[in-house]
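Presented below is the structure to which this report refers.
Missing here: one protein chain of the complex. Every other protein chain is in place.
This part shows chain A:
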Amino acid sequence: MIKLQSVGIWGTGSYLPEKIMTNKDFESMIETSDEWIVTRTGIRERRIAKPEEAVSDLAYVAGQRALEAAGVHPEELDLIIVGSCTFDAYLPASACLVADKLGAKRAAAFDLETACTSFIYGCAVGSQFIATGTYRRVLVIGAEVLSKFMDYSDRNTCVLFGDGAGAAVLGPVEEGAGIKAVHLGADGSGGKDLGVPAGGSRLPATAETLEQRQHYVKMNGKEVYKFAVRIMGDAAEKALEIADWEKEDIDFFIPHQANMRIIDSAAKKLGIGMERVAVNLDRYGNMSAASIPVALDEMVRSGQIQPGHRLIMVGFGAGLTWGSMAVEWAISKG
């Protein structure tokens, strides 16, 4: 068997749009209340991108900050992966636009879409190139402008999501550190439960699809909730098993930020105290692919995450898809 290079995270970055939309702001638009939203979801406010801002704009800033933190020049990048489900357009790939904005002239670039799991999938894919020695520096970004896909007359979805971007530069690290386990999964039988029905080859855009509001995110909340509660704990345990860690070994648990009650339930199942669980959905809502990398960046920049710390990250989302990752925060670049 060939010897694989250990891969870790060299640096992180994030970007949140300035505009804040509070629960209160929805009260004049739809039948809802701050109290209802907080008790059902834990969300208090979310960020909203400017009308002229698209995913590549948010991704670019987060990516640039991650490069600075990692001490990597854009021209040193070998690959850029942008994970999202709200790309600038169907064509071209947002990752190409980000590469251009960054001046990453040498880098290959592609988009990856596994909804809220895109950052985990992106890290899983990007790390393979480094492990095999094909590449040395890979930028993985999770970015979303979900506000432009919200039906602001549907109270079951529009209060849940927010805009933002988070990024990580992956590179070789000292042997035995970095990404210790990756677990990915998908189940298309649940594809009907969460998605944007029209605008693709199944239901191309027509005057009718527009009128029926089929270009917005639709969700069967109950089914997705059931799936999420089940998969969050299962996927975390799978990563622990592959990494050969015990639950007690976890320093920080960074779950996808969809609903506080899903996070509570997973933390309980894993026996982790909430002081070791990343929570940002109260401030940002569900940012899909951006939730995990933004949480990670905040914890790195605040100094919470230190070399040697063991992290478990778990994502789940439309597809249905899920993924988990065990990372031992590395001390040095390899």
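Everything below uses one rule, namely that a contact is a pair of C-beta atoms (placed from the backbone, for glycine too) under 8 Å apart; a residue touches a chain by one contact, two chains touch by 3 or more; residues count from 1.
Quick note on the criterion: contacts and distances are computed from a predicted model.
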{"item": "Complex member absent from the view - protein name from UniProt, among \"Cytochrome BD oxidase subunit I\", \"Acyl carrier protein\", \"Phosphate transport system permease protein\" or \"ABC-type transporter, integral membrane subunit\"", "value": "\"Acyl carrier protein\""}
{"item": "Listed residues A:Thr39, A:Ser153 or A:Thr206, member touching the removed chain", "value": "A:Thr39"}
{"item": "Sole contact to the chain not displayed, among A:Ala198, A:Val229, A:Ala243 or A:Val300", "value": "A:Val229"}
{"item": "Touching residues on chain A - with respect to the absent chain", "value": "39-40, 222, 225-226, 229-230, 259, 261, 265"}
